[in-house]
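For this view, one protein chain was removed and the others were kept in their places.
What follows is subunit A.
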Amino acid sequence: MEQTKADTHDWTAVLVRIRDDRDETAFVELFRHFAPRLKAFLMRSGGDPALAEECAQEVMATVWQKSAQFDPARASVATWIFTIARNRRIDALRKQKRPEPEDLPWGPEAEPDQEDQLGLQQDTETLTEAMAALPSKQRDLIEKAYFGDLTHNEIADLTGLPLGTIKSRIRLALQRLRHAMDRK
């Protein structure tokens, strides 16, 4: 399996077409890009190929179903799809519910702040670059954390990880979150 580069295609615009216009062509585009990644992700998490395909399909259908909840000022498309896949994985492999936080108070008329949306995009790019620049050993650890196969000692190693960008990003994420809560 080859490592793929994160591409700069504007997936936000594609997902917004699904959200606002129920555009099936946009859905096909999104499926062709993300379903193979979801399958790879779910297989690395311990699913067999058949289960991984089935889950990938369901995750994509859920993306369609929940597109109204997508807020481009708070998550990139990859991040948002990741959270759906993670919850599906907990359900499929561990047979558990996933408690999610209470929704933010959020009116139907609210439109995300342009600046926040841009900021998030830049953030995502910086993060992807920072991840790509990590020594492969550390990258490996992070991936393993997300596939749920870190040992106890490895988790300790991870805590000191020089992903300093995360800390500064939390501050920015908080700003955007508070903006989102103001637009009610």
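The working rule: contacts are C-beta pairs under 8 Å (C-beta built on N, C-alpha and C of every residue); 3 or more make two chains touch, one makes a residue touch a chain; residues count from 1.
Just so we're on the same page, contacts and distances are computed from a predicted model.
Not shown: a single chain whose UniProt protein name, out of "Branched-chain amino acid transport system permease protein", "Anti-ECFsigma factor, ChrR", "Probable glycine dehydrogenase (decarboxylating) subunit 1" or "Fe-S cluster assembly protein SufD", is "Anti-ECFsigma factor, ChrR". For subunit A, the residues touching the absent chain in the complete assembly are 1-6, 22, 24, 27-28, 31-32, 34-41, 43-44, 49, 52-53, 56-58, 60-62, 64-69, 74-76, 78-83, 85-87, 89-90, 94, 96-103, 105-108, 123-124, 127-128, 131-132, 142-143, 145-146, 148, 150, 155, 158-159, 163, 166, 169-171, 173-174, 176-178, 181, 184.
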